[in-house]
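This report concerns only the one structure given below.
Rather than the whole complex, this shows some of its chains in their spots.
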């Protein structure tokens, strides 16, 4: 078995989805592993990961707006010291993913035709988000 | 280390949960691996995966109805070209899982007594949903 590790940085400019599918594919190719499991792990709790449609950009906008609405539809928050957008960001992160596992078979990730891998930024200010990538296989 | 790959197809007939626990167990048995990690990955963004109780069928109906309500409780959608049920499907998919990792130990998956693995179909029309299975272990 071989393993490869890499960390990519995704620069964000406010709430929304930032695709990094190509960076994940490049990492897999460079690792020279044909069959195995790719894990993507985001090292933050106010940004998260999702796999979504990368055909129509309106899907990403509708997702951003829905989660903005959802996280502020409930009770008032105690945790406000880091700004009014911080606690809704933790909620949106808990509602989506911190880690994703994607099988790799014969050199191709199992992603469907229209599936893209995204960082879902939840905070208003620009951030640099670290995603740890790990591949184990042969 | 050994690896096994397989893709199963789950036929759906409208929104709801479709169990495929037995197909996953069969795949594990056929792979002749005793200890490792099973990954289930759905190759779609308008259907998803969940592990839920498989004792009382009402749990699945309540889950279906709750997510139907939730995804349409917010702002109006831009992405409507694929039908009024498409964008709510992407949202329900983002709120649940695209991939699941389940440890395998001494030939048994770590599933609890009442845990079943389900495709959660979100679209109204019948679909054939592909779930990629990957097992790595010894």
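Points to keep in mind about this one:
The first chain written gets the first letter, and so on, giving A and B; residue counts start at 1 in each chain.
As a working rule, contacts are C-beta pairs under 8 Å (C-beta built on N, C-alpha and C of every residue); 3 or more make two chains touch, one makes a residue touch a chain.
Every value quoted in this text rests on a predicted model; they were computed, and no experiment measured them.
Of the identical chains in this model, 2 are shown in place, and the full complex in the file is built from 3 copies.
By our rule, only the chains that are shown with their structure count from here on.
Averaged Cα coordinates give chain A a centre that lies 19 Å from the centre of chain B. Listing the residues of chain B that touch chain A in their complex gives 1, 3, 5, 37, 39, 41, 43-46, 70-71, 73-75, 77-79, 81, 87, 90-91, 93-95, 97-101, 130, 132-134, 136. Residue ranges of chain A in contact with chain B, taken from their complex: 1, 35-37, 50-53, 56, 58-59, 61-63, 65-67, 69-70, 73, 95-97, 100-103, 105, 110-112, 114-115, 136-138.
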